[in-house]
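Here the complex is missing a single protein chain, while all its other protein chains stay put.
For chain A:
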Amino acid sequence: MVTQYGIKFAVHIITNHFGNLVAKVCECLLRRGPLTFEQLVRFTELTKEQVKNSLLVLIQHNCVQAFILEQEGREGLKVNTQYLVLFDNILHRLRFPKFLEIVSQDLDEECVELLEGLLRDGRLTLKQMVDRASQRRENAVALDVVQGSLRKLLMIQYVERCPAPEPVLSPPVEQDTKKRGAKSKRAEKPETIEHRIFEAAVPAEGIRFSLTANSELINNSDISPMRVGENVAKEDSTPFRANFEEFIRRLRHKVLIEKVRTTHDDDAAAVLRAILDGTRNAEKKVKMEKSVPLTLDAIFTELQKTENGRAMTMERVRSSLVLLGCDLGKYNDSYTIELKKIIDSARDEEVESIVLKRYGRDAYRMFRLLSRTDGFLETDKIAESTFVEKRDTPKILYKLWKDDYLHMEKLVLNGARQSKFLLWKVNKPILLEHVLDEMHHAALNLSLRLAYEQEKDGELLTVPKDKIVGQLQQRYKRLRNAWLLLESSLMKLDDALMLFHDF
């Protein structure tokens, strides 16, 4: 789901980081979808060299993925290379400080430095990592030190091997649709091209997070020394990059745990943390709707790893599981938590808070009522349930409808006398997309205002500190406060963007 302002914001980020030319290529891909090199040259009206360099920058920073598409034409199989822009990875560029913060909490300073390099340069080979580490110090850093840090990052899956540069996508096999019933059609979600490319490009789990993927071959004495040499050379040139997926998973877990803490209590939060930690490696994707099943014993064992968890009794764990929506069955049953419900509730809270601030307390109550009701409610019914004057209710509902926060339908009944009813509902999928677009718009605005503030009072930064006195000092203070507020607000808003888009 990429909204119009999402595209504008992504283009703004790329313009800030890599300049106008790269941004132009990026915008073209964002608006038109995957394109070939020739198409890009034609649409952007840039030279071949400019497009090539822009693509190289975008690929280096993991914002574009090339792939080979096999298409069946009249003259047989046609093969061409196309470029797909990775919208999510562009927005992740905002989140680099958050990713580094996670690593600094979990691992040592060397690992943070290594990841910093990967985030700055997009992708690095082991040799480049060693060179980079050595540049910062007087003495050269030993290969095994860097290898050690990289191994730790790979183990915890914060870093991965880069995907294949040009995976091949075969034309999709057409299935017999006649036999499919309506039910199966509904259940199957169409596979996006992005998903297919990801499947084809990402190495198998064992190799993706391994430092020496061919170590088994190297250790195998049957293989000739020449082959071993080839493999070592190949290993040296393998690029690594930050695994954004794992960082987003960690941030999602954090949001889930904190949401449970505010809704329920610390115990429930500790139990959810134990479940998520215990099943972390079993999660197949970020947006898990339900947690992976875990037995009570396993949850308890996981809890005992933390100080707070050790204080919990089995009774408290069971009580928290019920609070989290689990049915307590037999002792050895497995438990799963509806994670999507928790995320939905956090999203609702964010939207409701906008409604409260923008439209007032009565509108807030009405919106919450409609948001919790499946289907339509009639104006008078809404007035009665929310204790709002019946004559004021339509005006408030109309305002919400006008700004796309509500969906309305007119019902005309032809009885003895014609009567007209207005029915209202919250159309969640459409509303969430609308709010996300507004959020992207707001993030773009914050970023533009920040740039404007820097531009307006930029000369202040060149003045030596001892000369900043009197009125100048006041201006300097204002500028600093404005920056702090704008930057912290952008980071907070980015949390909400992740909640709506990535979680």
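One rule holds in what follows: a residue touches a chain if its C-beta (ideal position, glycine included) is under 8 Å from a C-beta of that chain, and two chains touch if they have at least 3 such contacts; residues count from 1.
Everything below uses one rule, namely that contacts and distances are computed from a predicted model.
Not every chain of the complex appears here, and the one that does not is recorded in UniProt as "DNA-directed RNA polymerase III subunit RPC6", selected from "Elongation factor 1 alpha-like protein", "ER membrane protein complex subunit 3", "NADH-ubiquinone oxidoreductase 21 kDa subunit" or "DNA-directed RNA polymerase III subunit RPC6". When the omitted chain is restored, the residue from A:Glu194, A:Glu352 or A:Glu433 that touches it is A:Glu352. Taking the complete complex into account, A:Arg368 is the one of A:Arg368, A:His407 or A:Lys428 that touches the chain left out. Screening A:Asn16, A:Thr47, A:Ser334 or A:Asn481 against the full complex identifies A:Asn481 as the residue touching the chain left out.
Of the options A:Gln39, A:Asn427 or A:Ser489, the residue whose C-beta touches the omitted chain is A:Ser489.
In the full complex, chain A touches the hidden chain at residues 8, 262-263, 315-316, 318-319, 322-323, 349-354, 356-358, 361, 364-365, 368-369, 380, 384-391, 403, 435, 438-439, 441-442, 444-446, 448-449, 452-453, 477-478, 481-482, 485-486, 489, 492-493, 495-496.
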